[in-house]
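For this view, one protein chain was removed and the others were kept in their places.
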Amino acid sequence: MGTAEGVDLRVEIAGIPLKNPFLACSGTFGNGREMSELVDLEALGGLMTKAVTLEPCAGNPPPRLWETRWGMLNSIGLENKGLERFLSEDLPWLSGFDLPVWVNVAGFSVREYVEVASAVSRSGLAAAVELNISCPNVERGGAHFSRHPGETAGLVARVREVVDIPLFVKLPPLTVGMGEMARAVAEAGADGLSLVNTIPAMAVDVERACPRLGNVTGGLSGPALHPVAVHAVWEASGSVDLPVIGMGGVWSCSDAVELFMAGAGAVAVGTLNLVEPRAVPRLVEELRGFMSANGYLTVTEMVGLLRRKGWR
Amino acid sequence: MGTAEGVDLRVEIAGIPLKNPFLACSGTFGNGREMSELVDLEALGGLMTKAVTLEPCAGNPPPRLWETRWGMLNSIGLENKGLERFLSEDLPWLSGFDLPVWVNVAGFSVREYVEVASAVSRSGLAAAVELNISCPNVERGGAHFSRHPGETAGLVARVREVVDIPLFVKLPPLTVGMGEMARAVAEAGADGLSLVNTIPAMAVDVERACPRLGNVTGGLSGPALHPVAVHAVWEASGSVDLPVIGMGGVWSCSDAVELFMAGAGAVAVGTLNLVEPRAVPRLVEELRGFMSANGYLTVTEMVGLLRRKGWR
Amino acid sequence: MPPLLFKTTLLERRDYGCASELVFRVPPGFQPHPGQFLHILCDGEGRLLRRPFSVFGHNGRSASVLVREVGGGSAWLRRRMPGDELDVLGPLGRGFDLDGEEEEALLIAGGAGVAPLVYLGQRLRERGVRATLFWGMESGKEYGTLPERLGEEIDLRLATTDGSRGKRGTVLDLLPCGSSGAGFRYYACGPRPMLLSLASRLAPGGLSSLQVSVEERMACGLGACRGCAVPVADPPGAYRAACREGPVFGGEELDWERLRVST
Partner (left out) sequence: MPPLLFKTTLLERRDYGCASELVFRVPPGFQPHPGQFLHILCDGEGRLLRRPFSVFGHNGRSASVLVREVGGGSAWLRRRMPGDELDVLGPLGRGFDLDGEEEEALLIAGGAGVAPLVYLGQRLRERGVRATLFWGMESGKEYGTLPERLGEEIDLRLATTDGSRGKRGTVLDLLPCGSSGAGFRYYACGPRPMLLSLASRLAPGGLSSLQVSVEERMACGLGACRGCAVPVADPPGAYRAACREGPVFGGEELDWERLRVST
């Protein structure tokens, strides 16, 4: 698959080889099982799991979804079965596929993050840990960290000590201070960045005068967010020398190429999976076509191309 | 106009009476002159001028506009004729209308902000100053401030000293720390908040491998941004007891009502003016219809309604 | 059967007042169970998510949904013309349990909630279960001539809020007097308040003979995103995915108190 038609879609990110540069975003692909009825998991470059917490987590009260113009709000709130069942049921099943798995780790305290990340690393079944310090949907679930580069660095350093696999940190699209945050995370020992998580957002049912989401606020994802994601990748990749996985509203191959050119070494597809379960295989084909038409032989040639062409 | 059909559209914000709750956002209505060929300025509740800087400012290199899905990027970069010509040509002309004017003040240093705001206040022709500390399109033009609540408070306090009219501070939709920022600004003496400015964003021409904007990055406005604006208003109005003018992607009456219910005491229309110069008169009529249909007699009944109904 | 993802052609559209029945071709092997739904793309204007519609009819090589217009997506969908393409994912979810001791089934529908019950009624009758369809709506004209058509195939009782047709009142006013569960199976689909009243009428004894199809906003439809949470009784505080573990739930499975709060 990688090299047909003279185009090589393989990339390597933080030392992890991917057969193509499209991953599935955390929370939009479950842990693969449900989607596997409709899409060949091995067609993905990689999979980022739904957030895993130490204890099982029931999540937020419904409604949890609302659609906005070219966007979607969600307030799932980390619903998951907890570390133990994740390690016994989901991760072993996923490891049966030729598919690198990023385990998305969330917590309500530093200790919980450390415990989950450490267990995931020790399992030997994950390609990487993705530290979710930016979930807008839980009070103590990370939004706090993204306000304080210092505390974030502290968390990353603690997790770094207990993890033997590449460690990615997932950030929201900070409207200000992306450079500062990226540097703090890099110095604390992260191996890569995932950009971006959803933006805090809200919608109101004006007829009934009540919030559209049971949790009142949620996170905005989808194409509405895409230009913000491109900017975040641009800022972060200009500030630190870490690989970046770009995500946010990828709906077409050219959305992905924007992220590559802004500096992303790979791209993850989120909300689109919920609409089109076979989106990644389609994007893989579209990317192959785009690269042939534009004379790119490898994805890496496109990564960070704007800066190499002199844009600042 | 205010009370026809039993519905009263008048509002008062920071002591300024408005005949209806719809203002025109800074930068999307020029200084009124161009738009006055198509729309009766006195149909607006208020007008927020294009940013005024001490010296004339040429603005950013073109292209300065790009359209995204339900959004728009701009990198105008504060192009304006400078304080002197604003005070001699534009403000006196505007003051000939029955129309409260918020003068949007920008600067490249604290001294410049202070000088412009002070002159505007002294002119006696403005209803309020709107301090633009969040323009994403100039290096030293404010984005810096919105990263540092402490420095912002310092700037606001300095300007407060020289201004005798209500002082509004305009913030970007901070993904984190809106409460902290709002409190800092309130304590420094602001009389109101304008929420939100555009979000930093970027788009790439993937065929030519170059940024879509001459300035590389720009600010995202329009409906894509709307749920983020509602959230920002919700957060700020829950943190401080200041009046808030809500803005961001208002395209219909119900977009405006979302902002009211989240806590905005008035609403400003931005990008929509660029497409539909007579948007405000249309929205005024739509709002009148919505209020009659839903049994609201005054706009104030809707302002902050969600919290009054117990949502947190 | 596992869900299929397919593009198909609209064969026929029949308008019934506020709703339209859309009939389209289905791929070989397509075998929906009553209560399952189809997740259909309703394109345009930046509307991202698919919209769920219950299987209303199925007949070998074609199937149908009944689309009531409530917003942009359903408006788009019901304006499709024969020959237009549809993008469909399904059948999805857990449908109604057709087995049961009681020989008589009461099918209780509010508004467009009639859709899954019509298909259910057909299947029940094939199994020799006696089924009566109770259907409540705002006014007698709301669904055009659909009541006439349905009345030809099933024992149909109507209630209208304005009394313009059938009994004046809600669908619950139609139910056999004093019925509190015993001797009947109850299958229900409709607006949340209707389900809540029905449940409180049957509780506690009759909830075990009740099955309801619950509507919740959906994204993936596959159980992957956990967006369509429905509060369940066991374990306390937990949610199930309406799209996979539902949309049909047994009356005893649901946490009716939390359902009430989130309405």
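All chains are identified by letter, namely A, B and C, in their written order; residue positions are counted from 1 within each chain.
Convention: contacts are C-beta pairs under 8 Å (C-beta built on N, C-alpha and C of every residue); 3 or more make two chains touch, one makes a residue touch a chain.
Remember, it's a predicted structure, so these values are computed and weren't measured experimentally.
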Residue in contact with the excluded chain [from B:R85, B:R111 or B:R278]: B:R278
Chain not shown, touching residues in chain C: 44-46
Missing-chain contacts mapped onto chain B: 27-30, 34-35, 37-38, 50, 58-67, 69-72, 74, 76, 79, 214, 222-224, 271, 273-275, 277-278
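As a working rule, only the chains that are shown with their structure count from here on.
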Relative to chain B, chain with the most remote C-alpha centre: C
Centre-most chain, if every chain is reduced to its averaged C-alpha atoms: A
Distance between chain centroids, defined by C-alpha means - chain A, chain B (Å): 33
Geometric centre distance via CA averages, chain C-chain A, whole Å: 36
Shared interface positions of chain A, touching two or more other chains: 69-71, 223-224
Chain C: positions in contact with at least two other chains: 46
